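Here the complex is missing one protein chain, while the rest keep their positions.
Take a look at chain A:
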């Protein structure tokens, strides 16, 4: 059953500036959905609309079967964790967590029980009587989460909760959030981030937002293995997927593409007779490209290695630019310090190769 349902939701500012449109999305109970997208794509705005901090300009938002477009934030059954934690600086940790419950006129016993429970889950017991300024960044983050837990909401909203933490703490807190989600399997969470790693590791489903709308919704590995369009293909994964121009020369259950650079690639994406000869873009992830030494065999790309980065576990090859296009990047396992300046041929397995016709993947036709 859908806990949260967005129907044709739109956001405009001042009647003319369109930020989001045609957002259709259903989020089921117990899911952890991550909104990702480039900065300015409206992912935080969408979250704030769900929270009730921004007005919904069009469409309907349902939480637990009820349209809540005009319901004030506190009565929507949501709780939000802000990027800057937004702790009340003049209140102790205990009072910060109790604030919402006191406003809701809960009894003293209920409030105490809720705070004790949250403090136990988040290991905040020793800090309950401290002010936020006496806490470290990670502890403040936990208080902010605790403030949500005590309210026992239907939906948790996280607005880039880790971006104010340093790298090491970010990893630790990310794991804590994952464990927290596991300990509360029935709670629904929506999480906004611009960090792919957070999205890939935490999400049950990822929503990629771009161009005022949803580019693709799917599990992390769906997005990685079968991106629906060029945008998602390049947005998910680092370094980004290589896109090489070419023409379809063979159709059927498998598609053959002759690349403008001279190579030939076979993809498992199906195509029809009518596609013959059409201009497409071939997508291959850097980590799926393999060096091929067989001089007679098929290859996708051949070029001179301009630059290499050796990371130990992998070596990243940057090929020379062709006609001003983005350089082709390959990620070869192991150490290849001798490849710089040499000509290298690359190939890829058919199931790893995407074909994009007019920006959309052939897998999604």
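In this text, a contact is a pair of C-beta atoms (placed from the backbone, for glycine too) under 8 Å apart; a residue touches a chain by one contact, two chains touch by 3 or more; residues count from 1.
Note that in this section contacts and distances are computed from a predicted model.
Asks: Match the chain absent from this complex view to the correct UniProt protein name in "ATP synthase subunit a", "Cytochrome P450", "Sugar ABC transporter permease" or "Anti-sigma-K factor rskA".
Replies: "Sugar ABC transporter permease"
Asks: Check each of A:10, A:86 or A:290 against the chain that is not shown and name the one that touches it.
Replies: Spelled out, the listed residue whose C-beta touches the missing chain is A:86.
Asks: Out of A:19, A:53 or A:314, which touches the unshown chain?
Replies: In the complete complex, the chain left out is touched by residue A:53.
Asks: If the hidden chain were put back, which residues of chain A would touch it?
Replies: 51-53, 72-75, 78-80, 82-91, 99-100, 103-104, 147, 151
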